[in-house]
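A short worksheet on the structure shown next.
All protein chains but one are shown at their positions in the complex.
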Amino acid sequence: MKNSYFIKNKFQTMTFLVLAMIPLFVDSYYVNNISFFMLWTFIALSLSLIWGKGGILSFGQAAFFGLAGYSFGVIGINFSGVFGVGIWSVLIALIITGIFGLIVGYFLFYGGIYDVFVGIVTLSITLVFETFMSQTAGPEWTVGIARLNGFNGMQGMPSIGVNLFGYNFEALDNKGYYVILALAVFVIYFLDKLANSKFGLVLSASKEDRLRVESLGYNVKRVHMITFAISAVLAGLSGILYTNWGGFITPESMGLVSAALPVVYCAASGKNNFFAVFLGTILLVWISQELAINGRQFALVFMGLLLVVATRYFPDGMFLYFINQISKFSKKLSRN
Amino acid sequence: MVLLFNIIFQVSDAISFLLLSAIGLAVIFGMMRIINLAHGEFITVGAYGTVVTAKMGLPLPMAMACGVLVTIIFGFILERLIIRYIYGRPLDSVVATWGISLIVSQSFLIIFGPSIEGLKSPLGSFQMGDYSFSEYRILLIFISFLILVLLYFLFMKSRFGTLARATIEKPITSSALGVDVQKVYTITFCIGAGLAGLTGALYIPTMTCVPSLGQAFIVSAFVSVVTAGASPFIGLVPAAAFLGSFQTGITFFYHATIGLIGLLFAVIMIIRFLPSGFSGLIKKGK
Partner (left out) sequence: MEKKMINKAISFILSIFFATFLMLTQAQAGDTIKLGILEDETGNFSIAVIPKIHAYELAVKEINEAGGVLGKQLEIVRYDTQSDNTRFQEFARRLIKKDKVDVIFGGFSSASREAIRPIMDKNNQLYFYNNQYEGGVCDSNVFVTGAVPEQQFSTLVTWMMEKYGKNVYTIAADYNFGQISAEWVRQIVKENGGTMVGEEFIPLSVSQYSQTIQKIQKAKPDVLMTLLVGAKQASFYEQQAAAGLGIPMATSVNVGQAYEHRRFQPPALENMYVTVNYIEEVHEVIKSGKFHDKSKDFVARFRALYPNEPYINMESANAYNAINLYVKAVKKAGSVDMVKVRRALETGISFDGPSGVVKIDPKSHHGSHTIFLVHVDKGHEVKIPKIWENIEPYWLGEAGCDLSKKDDYSQYTPSNPPKQ
């Protein structure tokens, strides 16, 4: 079964193999930089699940991103030095985010909130987080020994790692790169399986006609709530990896811009296809970085043009179009 | 007496800000279902149009009209180039309008620099007890309500309004009935753009003139339009009235941060417990 998945998606498997070889050829700066590109893919994938497959547009991914990042930091700082803490802080942060996602999902879908209203409610939640966290500069905003430190951001958290029996593993540089890559392979595999499971089919079907699926006896609300929680966890994973990467998290990660970015990554890439979103996000983050370096003041103009062109000419996603072209091309080659 | 006036002023000032933030978006998002993240930039265009023409010597009301005109032209061009290809794809509109917003705000930065000299608020101020008030802001309150009344008649009572709403609701049917659908869309979009420009024109004398000025309106605009419900021109006034007085009240008793958080919470609760918004509530009442 597993084999057939990786063989069926040749281009995807090849891309992962290429990514796995990169650290053998380039120096640590580039490896770190690609880690940075890849860590954004999880938040984009989380939206691809809930929006691409489920048809529910959420601006709340940034809130989950920030919640997980802050939880990871708070737990890490408070229990640094305790038995293998670097890994527990990740798990606990993800659980917190998942539970919060479940609560929000319950509130939304069992309350009958759908369509664009989900977008506004989740946006409001994100902005509440941002506004609240921005004003936590004072010493009274301390969880255990972890200062939230308001707008200027929390820092000083230990990095993801395992410290067992004298064996010390920190997910930074090359090791961090492989951790992120492995997570990406796993997450995309998991999402593809999920989307093709009965659960996933109910999800996709209810995107077309929610009421009909409901009348067939499926509990659509529960499906949406669980999907929302899964997507919260994935967005949270990005938040943790980001916090780990920079040793730093600020409320800016939960602002208006951060809330819209995953939507942009998803839509420009092709929100229905997880692999396209993965690749598209990496390329978009990379392009925007290169533009900032070389484009000078025209960087944002180019970025904007790219997005406009993407939606104007590629309604199903620009990178999905490219991926399809490439696989078509390779099929043609193999036929000849 | 002074206290009463003061309370009325504060509440209606907050309401008029929400109303004026929302007017353009009420058309583009409320009616046409385009999630317009470039709404703030439309406002910026109107504001810059006003400031630039006012600096060239036009009297303020004329300059404001120019600001609106510039925004209408701007909206027309955008509609032709981009927007007309994304009708019916409300979620993709997020990306396209986000792109537009990046292009516009950065182009303004490149063309006009990080800031240009703004305008002074027209009219003066008057004193009442311990308090003094800006006359222009009081005028803004009246203007905002006036605009809403006009919009209500334009979209809910006039022939064009009926046509526009029908076309947007059922484009294929309308087309079959001989309506030039594309034209109706274009005109409606331009009206929305012009209204956003009007917001910028009216508020710029009270604000700093920077390329990012429109962003100050985005959140209030979206929350007002969404809580207004399916018929924004009916629901907008009660929605803004509720949100505005709620925020003012909380800010009065606590402070601005709690006021902002309270506003966002109120929005969440309204959507949860009043899913069809204020316009739904009013229609039900009828």
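A and B label the chains in the order they appear, each numbered from 1.
Please note the rule applied: a residue touches a chain if its C-beta (ideal position, glycine included) is under 8 Å from a C-beta of that chain, and two chains touch if they have at least 3 such contacts.
Predicted model, so just to flag it, every value in this text is computed and none were measured.
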Options B:Ser132, B:Ser158 or B:Thr173, residue touching the unrepresented chain: B:Ser132
Omitted-chain contact residue, chosen from A:Gln155, A:Asn174 or A:Asn272: A:Gln155
Hidden partner chain, touching residue among B:Val45, B:Cys190, B:Val219 or B:Leu236: B:Val219
Sole contact to the chain not displayed, among B:Ala14, B:Ile147 or B:Ile268: B:Ala14
Residues belonging to subunit B that touch the chain removed from view: 6, 9-10, 13-14, 17, 106, 109, 113-121, 124-127, 130-134, 136-137, 205-210, 212-213, 215-216, 219, 248, 251-252, 255-257, 260
Positions on subunit A contacted by the hidden chain, ascending: 27-29, 32-33, 36, 131, 134-135, 137-139, 147, 149-153, 155-156, 245-248, 250, 252, 283, 286-287, 289-290, 292-294, 296-297, 299-300, 309, 313-314, 318, 321-322, 325
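Criterion: only the chains that are shown with their structure count from here on.
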Centre distance in Å when subunit A and subunit B are each reduced to the mean of their C-alpha atoms: 33
Of subunit B, residues touching subunit A in the complex: 33, 35, 37, 82, 85-86, 89-96, 98-107, 109-110, 215, 218-219, 222-223, 226, 257, 260-261, 264-265, 267-268, 271-273, 275
List of subunit A residues in touch with subunit B within their complex: 51, 57, 107, 111-113, 116-117, 119-121, 123-125, 127-128, 131-132, 135, 256, 260, 263-264, 267-268, 297-301, 303-308, 310-312, 315
